[in-house]
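Here the structure is laid out as structure tokens; the discussion comes afterwards.
Yeah, one chain of the complex is gone here, protein chain that is, but the others are all in their spots.
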Amino acid sequence: MDRSSSTAGRLARARAPLLEFRTTRRTELVDITAEVGKIVAASGIRHGVCQLYVPHTTAGLTINENADPEVARDIERALDRLVPRDAPYRHAEGNADSHIKSTLTGVSQSVPVEDGRLMLGRWQAIFFCEFDGPRQRQVRVKVVPDPAE
Amino acid sequence: MDRSSSTAGRLARARAPLLEFRTTRRTELVDITAEVGKIVAASGIRHGVCQLYVPHTTAGLTINENADPEVARDIERALDRLVPRDAPYRHAEGNADSHIKSTLTGVSQSVPVEDGRLMLGRWQAIFFCEFDGPRQRQVRVKVVPDPAE
Partner (left out) sequence: MDRSSSTAGRLARARAPLLEFRTTRRTELVDITAEVGKIVAASGIRHGVCQLYVPHTTAGLTINENADPEVARDIERALDRLVPRDAPYRHAEGNADSHIKSTLTGVSQSVPVEDGRLMLGRWQAIFFCEFDGPRQRQVRVKVVPDPAE
């Protein structure tokens, strides 16, 4: 993932910039909090809502703890257990489970922005959820200012 | 579902128009992408967010693949497997599982709008999720323009 501030600045000048990165495992929660935070900061918007959107059908988004990295690993394993890769699915591409996991997590998240910062809770981080990796992936980050501003 | 453009035009003039349609099976993912797209186009809004909201407690919304219709069927079956219809529920109306499935998918979705179009990914479609059909159902489609516009 590109972590340079110049990239964040260029992205933020677009209306709804895309974060782009490559995942490394089939099921993998990737912490994108820092990259999203840079786009919010570079937008110059002080109060509003950060709308995150994944344009893929075998991936998702979740907000959860990153202090202990085992939490993300437990979420990965729980989803793999709830929706096994090998079951009598009709979709013949071998990733029916990935589509189902995407429906369980969802592909969008809305996080309030106040004083130019994501109003995440103390232990919260934003995770891209890969369910059919490794792949090149995108997340759209749209920062919408409050109308009064 | 009414697919005439005159209906889409009339709906779009309302502040948060309601799509209305009838489902045909107990558990059924219904592709409403075209109807939502018409409301977005008729709104005249170029940049913003499309807020979709289901006012029911035994239904939901998901965004997933429609290229292969078997994906939607696999999602239906996976949810029916995770939350069986017959289990020792306390709610006595025979649709406790439908309520639980609604909580798993959620009843709202937010999709970015740019240049007058839903910014769905290449393989994405918007599905109404029926979990206690067949029934007459509604989806509220609110297109919120970006404040700068």
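Every chain is named by a letter (A and B) in the order it is written, and numbering of its residues begins at 1.
The rule we apply is simple: a contact is a pair of C-beta atoms (placed from the backbone, for glycine too) under 8 Å apart; a residue touches a chain by one contact, two chains touch by 3 or more.
On a predicted model such as this, the values are computed, not experimentally measured, just so you know.
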{"item": "Selected from A:T27, A:T57, A:N95 or A:Q109 as touching the chain missing from the view", "value": "A:Q109"}
{"item": "Residue touching the undisplayed chain, where the options are B:E28, B:D74, B:E130 or B:D146", "value": "B:D146"}
{"item": "Residue of B:F21, B:Y89 or B:W123 touching the missing chain in the full complex", "value": "B:Y89"}
{"item": "Residues of chain A (touch criterion as defined above) contacting the omitted chain", "value": "47, 49, 62-65, 68, 70-71, 73-75, 78, 82, 104-106, 109-112, 114, 119-124, 146-148"}
{"item": "Where the missing chain touches chain B, by residue", "value": "15-16, 51, 53-57, 82-83, 89-93, 96, 99-100, 102-104, 106-108, 110, 140, 142, 144-147, 149"}
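Simple rule for what comes next: only the chains that are shown with their structure count from here on.
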{"item": "Euclidean distance of C-alpha centroids - chain A vs chain B, Å", "value": "21"}
